[in-house]
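Just passing along the structure, written as structure tokens.
One protein chain omitted, others in place.
So that you can tell them apart, the chains are marked A, B and C in the order they are listed, and the count of residues begins at 1 in each.
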Amino acid sequence: MTDLISTVIAKYNYWIYITLMMIGLYAMIAKNNLVKKIVGMNIFQTAIILFYVSIGVKKGATIPILEHGHGPDAHHVVHAVDYINPLPHVLMLTAIVVGVATLGVALALAIRIYNNYNTLEEDEILAQIREK
Amino acid sequence: MNEQYPALLVVVPLLSALVVSIAGWVNKRLCFPVAVAALGMAAWSAVGLLLRVLDEGVIVYKLGGWSPPMGIAYYIDYLNGLVLPVVSIVALLNLIANKKGIEQQFPDKIGPFYTLYLLMVTGLLGIVVTGDAFNLYVLLEIAALTGYGLLAMGEERAPLATLNYLYMGTIGACFYLLGVGYLYIVTGSLNMVDIARLLPPLYQSNTVLAAFIICMVGVWLKMAFFPLHAWLPNAYTYANSAASSLIAPLVTKVMVYVMIRLMLTIFTTEFVFTTLALSDAVVWLAVIAIVMGAVLALAERNLKKMLTYIVVAEVGYMVGGAWLGNRDGMTGAILHIVNDALMTLCVFMVVGNIVYKVKGYAFEDLKGLFRKMPFTMGALVVGAMSIIGVPPTCGFFSKWYLIVGAISSGHYCFMAALIFSSLVSVVLFFRVFEICFYEPFSNHHGHDNHPGGMDEAPVSMVVPLLVVAVILILVGLYTGDIVNHVIQFAIPEAMV
Amino acid sequence: MIWPIDLAILTLVVVAAIGALMVKDLLGASVLFGAYSFMMCLLWSIMGAVDVAFTEASVGAGVSTVFFVAAVFRTSRRTRD
Partner (left out) sequence: MKIIGLIIVVVTGALLIYAAADFPAWSDPASPASTYLSPHFIEKTMEETSVPNIVTAVLADYRGFDTMFETTVIFSAGVVCFFLLRISRREEEEPETRYYRHVLTGVTIQLKEGYKIPPSDDFERIDAAWTPPDLIIKTGCRILIPFVQLFALYVIAHGHHSPGGGFQGGVILGASIILLAISHDLRTAVRRMSEKLMAILCAVGVFIYAGTGALCLLLKLNFLDYSALAEVLHVDPITARSHGILIVEIGVGIAVMATMIWIYNNVSSAGRYRQGL
């Protein structure tokens, strides 16, 4: 039992990212409203970003900006253990950008659909298509 | 110049997309020549690269001058060396063929259309050429986003179909990203070759297994492998013809390429076929995909939608072939990427020509088309023969390899599915030919000025189509060379 | 990093996410989504990913929310789920 609890606590970031991802995935599959699905999609994407950022965390390390000064002794030796892993951050900057780009396109599509059918509920739209 | 082909391949379409985007606001007539020149340059680089690969073997190109595990590198080997020319040539021919159609459909938005077109090709070429797992994700998203934009401009139902595609595509891409994250957490690397080097001691790890499954599911979502195919038929059917004849041949095939790349390079055949016991299950899924694709196509009374279900069935061919786990199956799958891209292009271009002239693609719109558009329908016959698998055309040869692979690995059900779908294709296409040939042309649309006479699509649309039809036959005739000089080296020695 | 704060914000993130999906008004959902993004941004800055947090603050909590509100304004606030 204590084992289980310690695993749960030791990796709680990972459990939360799984929870968020599943919330987003469920919303994307099961929600009926198109904009709600887009909200779900964004939650899904941010959950993955949370996962990547969690990879980068390092105990006892500081943010990945080197301490530096100017002058003769500016370049002191840098130890890798003192700084958080920067690579996941770089990747996630890209992923955030991709997320907002997808969001813009998805909203543009939703507006077009609304102009055609005057509703955002998927079942109402499908009913209108069937009527034609 | 020669050493810079890998960069030029991707950068030239990208830069020209930007130029076209600006030109669209200044002088619209500049867009088309710039786009054609850029894709011509890309095709030239792609062919040059293939020749260099044949000469020298694998080419590594370091972007930014950083050596691979640190920076991003391009790896061009026999596998993507073969796929690159196909992608760029398909895109080029389709662009030339659709000039008139694009001007007819989007008179005010020519600039943005060509921009998106070029960016899409950039994305696809980048996916094929890159050697970095994360870079692949970014390019995947470029290809996807521009694809949504292109597909959504079409009939009234297009935006909804595209939005569904967007949801599915995003889930797929995110799954792939998550899988890459899992690989990163256990290996610490993002470079494909480097990951493959670090993975073997970790083959028993849960995380690696989950990474593989998640990546595969993500890629299958993107390529519309059977239970995950629901977005594809509507999205491709309701789109405008220029976009659907670019996206239908290329996107699914490039995703199949990504799957094969994951299986052969990142995870290696040893892990996929020996450590995992999934290959039977996936082949069965492929069987279902092929059968369902064929049956659903049979139920359609609409040429374009019927073709989209054939695309679904063809994806089943390639996934099944790749997962058979032997050399012949893999050869068939890789060869089928090439062939299927070309034959799907051929039939979708035919639909494009028909839409241009007749303004419809339901079966009743096709009546009497053989008399009206003989060249277009001639190309349709060649494309259909290739999809069915009639010998001189290329479709026969890849099917042959797939069937040989199925027999030697003992998956007789897969062989049966292949033959079943070929028979269904015979029925499908001969039904179309019957309508086009025997029933008189009906002019209820009122576009026909000379009843009974010939009214072919413009020369600029017909010539590229005929070129594609000729290529189909040529690729068929030179299959032996392609297999012996290229594909044979693309498959690792370990695979028998 | 102080783990109680981390844990508290993680909980708030989940609450905001569920709230954004449950609320029966799209404008409310957009605003809750903004709150969710902002919580995420806090979480990442706690984890030391300052650049990512900065980006999320400007993109997720800022521009994305504005896009959502704009789109909801152009369509409708009505939702059944």
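We adopt the following convention: a contact is a pair of C-beta atoms (placed from the backbone, for glycine too) under 8 Å apart; a residue touches a chain by one contact, two chains touch by 3 or more.
Remember, it's a predicted structure, so these values are computed and weren't measured experimentally.
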Chains in view that touch the one left out, judged over the entire complex: A, B, C
Selected residue (touches chain absent from view) among B:Q4, B:N27 or B:T274: B:Q4
Contacting the left-out chain in the complete assembly, out of B:P33, B:G71 or B:P391: B:G71
Contact partner of the left-out chain, one of A:V35, A:L107 or A:L120: A:L107
Contact set of subunit C toward the excluded chain (per top definition): 1, 50-51, 53-55, 58-59, 62-63, 66-67, 69-71, 73-74
Residue numbers in subunit A that touch the chain omitted from display: 10-15, 18, 21-22, 25-26, 29-30, 54-61, 63-68, 75, 78-83, 85-91, 93-94, 97-98, 100-102, 104-105, 107-109, 111-112, 115
Interface with the undisplayed chain - residues on subunit B: 4, 7, 11, 14-15, 18-19, 21-22, 24-25, 61-66, 69-72, 107-109, 112-113, 115-116, 119, 122, 126, 132, 134-135, 138-139, 141-142, 145-146, 148-149, 152-153, 159, 182, 184-190, 198, 205-207, 209-211, 213-214
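What we mean here is this: only the chains that are shown with their structure count from here on.
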Intercentroid distance (Cα basis), subunit C paired with subunit A, Å: 11
Numbers and ranges of subunit C residues touching at least 2 other chains: none
Residues of subunit A that touch subunit B when the two form their complex: 21, 25, 28, 34, 37, 41, 44-45, 48, 51-52, 55, 87-88, 91, 94-95, 98, 101-102, 105-106, 109-110, 112-113, 116, 125, 129
Interface residues, subunit A side, partner subunit C - complex: 12-13, 16, 19-20, 23-24, 27, 31-33, 35-36, 38-40, 42-43, 46, 49-50, 53-54, 56-57, 61-65, 84, 88-89, 92-93, 96-97, 99-100, 103-104, 107, 110-111, 114, 119-121
Touching residues on subunit B, where the partner in the complex is subunit A: 134, 138, 141, 145, 148-149, 152, 156-157, 159-160, 162-163, 166-167, 170-171, 174, 177-178, 181, 184-185, 190
